[in-house]
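First, the structure itself, so that you have it in front of you.
A single protein chain has been removed from this complex, and every other one stays in its place.
Per-chain numbering from 1; labels A and B assigned in written order.
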Amino acid sequence: MSNLTDLGVAAIRDGVANGDFSAREVAEAFNANVAAAADLNAFIVTTPERALEAADGVDADRAAGKELGSMAGVPIGMKDLFATKGVQTTAASHILEGFTPQYESTVSSNLWAAGAGMLGKLNLDQFAMGSSNETSYFGNVTSPWRRPDGSNTPMSPGGSSGGSSTAVSARLAPAATGTDTGGSIRQPAAFTGITGVKPTYGRCSRWGVVAFASSLDQAGPMAHDVRDCAIMLGAMAGFDPKDSTSLDLPVPDWEAALNSDLKGKKVGIPKEYRMEGTDPEILQSWDNGIAWLKDAGAEIVEISLPHTKYALPAYYIIAPAEASSNLARYDGVRYGLRDLPDGAGLQDMYAETRAAGFGDEVKRRVLIGTYVLSAGFYDAYYNQAQKIRTLVAQDFEKAWEHCDVILAPTTPSASFGLGEKDDDPLGMYLNDVFAVPASLAGLPAMSVPCGVTSEGLPLGLQIVGKAFDEQGVMNAGLAIEERAGFTAKPEKWW
Amino acid sequence: MSNYRIQGATGEWEVVIGLEVHAQVTSQSKLFSGADTTFGAEPNTQVSLVDAAMPGMLPVPNAECIRQAVRTGMAIEAQINKYSRFDRKNYFYADLPQGYQISQLYHPIVGEGQLLIEKDEKAGIPEDKIIGIERIHVEQDAGKLMHDQHPTMSYVDLNRCGVALMEIVSKPDMTSPAEAGAYVRKLRSILRYVGSCDGNMEQGSMRADVNVSVRKVGDTELGTRTETKNVNSVRFVMAVIESEVRRQVDLIEDRGTVVQETRLYDPDKNETRSMRSKEDAHDYRYFPDPDLLPVNLEDSFLEECRASLPELPDAKRTRYIEELGLSEYNAAVLTVEVETFARFETLLDITAKHLGKPESEIATTVANWSMSTAPGVVKSLGDEANLEYATAEAQAAILGMQGAGDISGSQAKEIYEIVLKTGRDPAEIADTEGLKQVSDTGAIEAAIDDILASNEDKVEQYKGGKDKLFGFFVGQTMKAMKGQANPQVVNQILKGKLG
Partner (left out) sequence: MSVNKENVAKIASLARIKMSDDELERMVPELNQILGWVDQLSEVDCSNVEPMTAVIPNELRLRADEVNADPKTGGDRRDDVLANAPAAEHGFFGVPKVIE
C-alpha cells in the first residue's frame, strides 16, 4: 500500500469506498503526521479523536452498505476561523483564546455531513489579517519549504490561510479549508505549491465564520490538485438561509464536469498586471501559463483592466473599515478575554481588553478602518473606495466581452523568509496586488502550482472567472496542472 | 401657531420641539433573528446566537417588520422608498453586543409624511395642525442594563436586543407641550389602527426622544437643542418639554449656553440631567452594513400593503360625522382607541340588525349608550359588575327593546345592571322583573278616563288656562299604571282628551 498521507481527496475517497483501506487507517496516518509536525506550528489545536470518530462513522456506514458522502473518509484541517462546536475557535487571536462555540459553522457542518473528519484547527494570521502568517497570537506558521541554499531560513507559508497551506503541502492533511478576503487562499497556495479556490462571493455560507471583511470574505478549499478542490468545494458550497448574501443557486457537480480541453475558450491576459519591477521569474511563469493554455486549445487575447492600480489601495480602505466594525463585538462582555483592572469602568474594560487581546496588525487595521469611517472622512475614503470598487468590477465586466477567463500571476514573488518584511506593513500589503481585484469584484479565482523558482520555491498561476463560473476557472486550472507537471515536494525536515 | 410662551426675565420665549418616536414593530420574532419578542421573559432566554453577536453570526431580515414599516408609512401618507439600505451605527455599550446598531441612515425605508393633530382649545391648540414627519427607518432595539442588582456590577439582559423598532422622526414643527402630547397620542392611535405597534408605553413599546430648543419670540434661527432620551409616556413628554424649556431659558438668561447633548428624564424629580454614558458617542461611523444587501420593494408588495390598511382615524372620524350623524365630540372620542371604535361599531351593527333600521338612524343613541350610559352603569356597580357579561349581544338586545319603545331609558339601565351582575338574558329580565313599558293604548286610555272623571275640578282649571296641571295628570296616570306606561303614549292620549 502506498503511503496514505501522500494521497489526496479523490484517492482517499475512492480507496475508502473500494475498501483498499479503511477511513480509520487514513485518519490514524494523518493524525500521526500532525503529531510529528509541531515544529511547523500549523495547528492551534489538534483533534485526533474527532478525525477517528468521523472515520469510524464512515467505516461503519460502508460496512452497512450505506451511501457514502463526497468527502467520506477524508480527514481535513479546519482553518481556525470556522466556528466548531465544542472545539476552541480563536481566529488566532488572544481575545478569543478559550472561546468554545456552542454552534458549528455552515461550511464545516456541510463537510462533516459529506463524511469528512477534523484533524484540528489550523493556525492563521490573526483575524485573517496578514499575508505571511506572522500575526497569529499562537506563533508563526513555518512553511515546510526551504530555500535549498542550506541557510535553513524559516519561510513564510503565506497568509492568512498559512496553517492550511502548510498542513496540505507538508502532508499533515490531504486538504484544508481556507478563507480568502484579499488573496488569503490563493497567495498561501502559491507559496506552498498547492491548489486553492476562492469561489464566487456567496457560494459558501459565511455563517459561523469569524468575520474579517463581510463583503469580501469567502471560504474555499485548499488541496493538492484541481480535482480535489472541485470535490471539496462541492461539499462546502450551497445555499444557506442564515446568510442573506448566500447565493440561492444549485451546486454544480464540478468534479464530474472537469474538462481541460479549452477549445473555443478565450483567455484574457490583462496588460496592467505587467507591473514595473515584477520579478522576471514571475513573468516567465506567466508566459509558460499562456503557452500551456494555448496548447490546451484556448485563444489568448490581451485585455485591459484599467483600474487595477487602484484595487489594492481601495481594498485597504474597505477591508479595514468593515473589520473595524466587525471586530467591535470583541469587548470582553459575552465571551473571550476580559481585562478588567481594579476600579475600571465599562469603557476602560473595553479599551484594556482590546489592547491586550488584539495583535499589532489587527490594531493597525482597526485604527485605519475607524479613521476612514470617522466624521468628515467617510466620503473621501470609504465612499470613494466603494466607487473605485464599482470601477474595478466594471473593468471585469468589460473584459468578459472579450474572454472567458483571465490568467495572471498569483503573487508578485515567491515565498520569503519569516521576519524579512517585518518592518514594512505596506510592503507586505503589496503581496496581494494580483489577488485583490477579483476579491473586490466577488469573482471566482484560483491558484494552481506552475513551477519553482531558481531558489527552489513554488510559484502559482491565478485564474479568474466570471461570477458563478467556478467550472471555467477550474477547467483552465486543470489544463495548466496537466502541463506544468508540478511534482516538487518539500523535503521533510521537521 | 400655538400661543405657548415662556415669560423670562428678558422677555418672551417660544419653544421648538421635534420628536423621534421609537415604536416596537409588532412581530413574533426579532428583526434579524428568530428569537421571540414576547415581553417579560426570564433574562436572556429570548436571545439567539445572532443577538448575542457570537463570532460569525449574520443578520437575516424579518419580512413582517419591513411590511409593517411600509404600512405605517402609508398610514401617514408618506413617500415609500422602493430602495432602502441598512447601515451600521457604531458605538460601544454593554447593551449593544455587536458594537453597532443596524439602522438606516442614508436610505430609510419611509420618507416624508405628515400627521394631523386636532384643535383642542382647552389644551391650547387653537386649530387643527399638520405636523411634518421627516422619515421612518427600521432598526434594532438594544438590550437592557440593570444597575441595582449588585454592588459593583451592572447586569445585562439581551431579551430586547434585536427587537425591531420603527424610528419615526418628526420635523421640528411642534411649539407647545400640548402639541407634542397630541402628536404622540395621534401617532399612537395610528400605529394601533395599522397594527404595526401595540403602543404599550408602560412596556416600552413606544418611547420618545424629545428634542427641545428655545428662542426669543420673533427670532427665526433655531436655538441649540438638547435630546432627552427614552421618555415613555405622553405626560412625561410634556413634562420634559416644560422642564427643559425652563432650564434652557434660565441658562441663557444667566449668560450660559445650551450644550447640544443627550439628557435623561428623572420622573421622580421632574427634571432632566446630562447623560454621562453617552458623552463621547458622537462619531457613529455610519456605513452600509456589508452583511445585508439593499432592500428593493416590488410594486405588488406595495399594493398588498396598501390594500391591507384599515380605515384610519381621520377618515373614520369624518365618516362618523358625515354618514352616521354623530357630533364632532362623539366622533372624536369614539375614534381615538381601536378598542373603543371596535366596540361601538359592533354594537351599532348588531343593534341596527335587531331593529331593522339603518345605522345612521340609531348611531347617536348607540354612541351615547356606549360612551356614557354603559360605562356609567359599570362604574356605579364597581366590583359587582362582571365584565364578561358586558357582551355586544346583551347590550344590543337592551338597545333594541328601548328603540322599539318596550322599555324606557331608566329601565334599560336597570336591566343592564342586572345583566352585569348575573349574566341573565335582557328580554327575560324585562319580562320577569316587570321592567317593561305598557304602550297598550286601551289600558292607558281606561286609566286616564278614570282619573279625568274623578278630577273634574282640575280638568276645568286646566281648560281655564292652568297648563301646569298637565304634569299632575301624567303623574296620576303613571301612578295608576304602576310606572310601567310608556310616557310618550300617556302624553299623547292626555293631550287628545284634554283638547
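One rule holds in what follows: a contact is a pair of C-beta atoms (placed from the backbone, for glycine too) under 8 Å apart; a residue touches a chain by one contact, two chains touch by 3 or more.
Everything numeric in this text was worked out from a predicted model, so none of it was measured.
Trainee: By the document's own contact criterion, which visible chains does the hidden chain reach in the full complex?
Mentor: Missing chain, whole complex, touching shown chains: A, B.
Trainee: With the full complex in mind, choose from B:Ile17, B:Leu292, B:Ile398 or B:Ala430 the residue touching the hidden chain.
Mentor: Result: among the candidates, B:Leu292 touches the missing chain.
Trainee: Considering the complete complex, identify which of A:Leu247, A:Ala296, A:Val464 or A:Ile480 is in touch with the unshown chain.
Mentor: Of all options in A:Leu247, A:Ala296, A:Val464 or A:Ile480, contact with the hidden chain holds for A:Leu247.
Trainee: Using the document's definition of touch, tell me which of A:Gln284, A:Gln384 or A:Gln471 contacts the absent chain.
Mentor: From the options A:Gln284, A:Gln384 or A:Gln471, the contact with the absent chain belongs to A:Gln384.
Trainee: With the missing chain put back, one of A:Phe21, A:Tyr310 or A:Trp494 would touch it. Which one?
Mentor: A:Tyr310
Trainee: If I consider the whole complex, including the chain that's not displayed, which of A:Gly332, A:Pro412 or A:Pro458 touches that chain?
Mentor: Once the missing chain is taken into account, the touching residue is A:Gly332.
Trainee: Give me the chain B residues in contact with the hidden chain, please.
Mentor: Against the left-out chain, chain B lists 27-29, 33-36, 42-52, 57, 60-66, 85, 92, 94, 145-147, 149-158, 264, 275-277, 280, 283, 285, 288, 292-296.
Trainee: Which chain A residues touch the hidden chain?
Mentor: The list for chain A reads 98-100, 102-103, 200-202, 207, 215-216, 241-242, 244-245, 247-248, 307, 309-310, 313-314, 316-317, 324, 328, 331-338, 340, 344-352, 354-355, 358, 363-364, 366-368, 370-371, 374, 377, 380-381, 383-391, 393, 425-426, 429, 440-442, 467.
Convention: only the chains that are shown with their structure count from here on.
Trainee: Considering only the defined contacts, which chain A positions touch chain B in the complex?
Mentor: Chain A residues touching chain B: 82-83, 89, 91, 96, 99, 101-103, 105, 206-211, 213-215, 241-245, 321-322, 324-325, 327-329, 331, 333-335, 346-347, 350, 370, 373-375, 378, 382.
Trainee: List the residues on chain B that touch chain A in their complex, please.
Mentor: For chain B paired with chain A, touching residues are 49, 52-61, 88, 90, 92-94, 97-100, 154, 156, 282-283, 285-287, 289-293.
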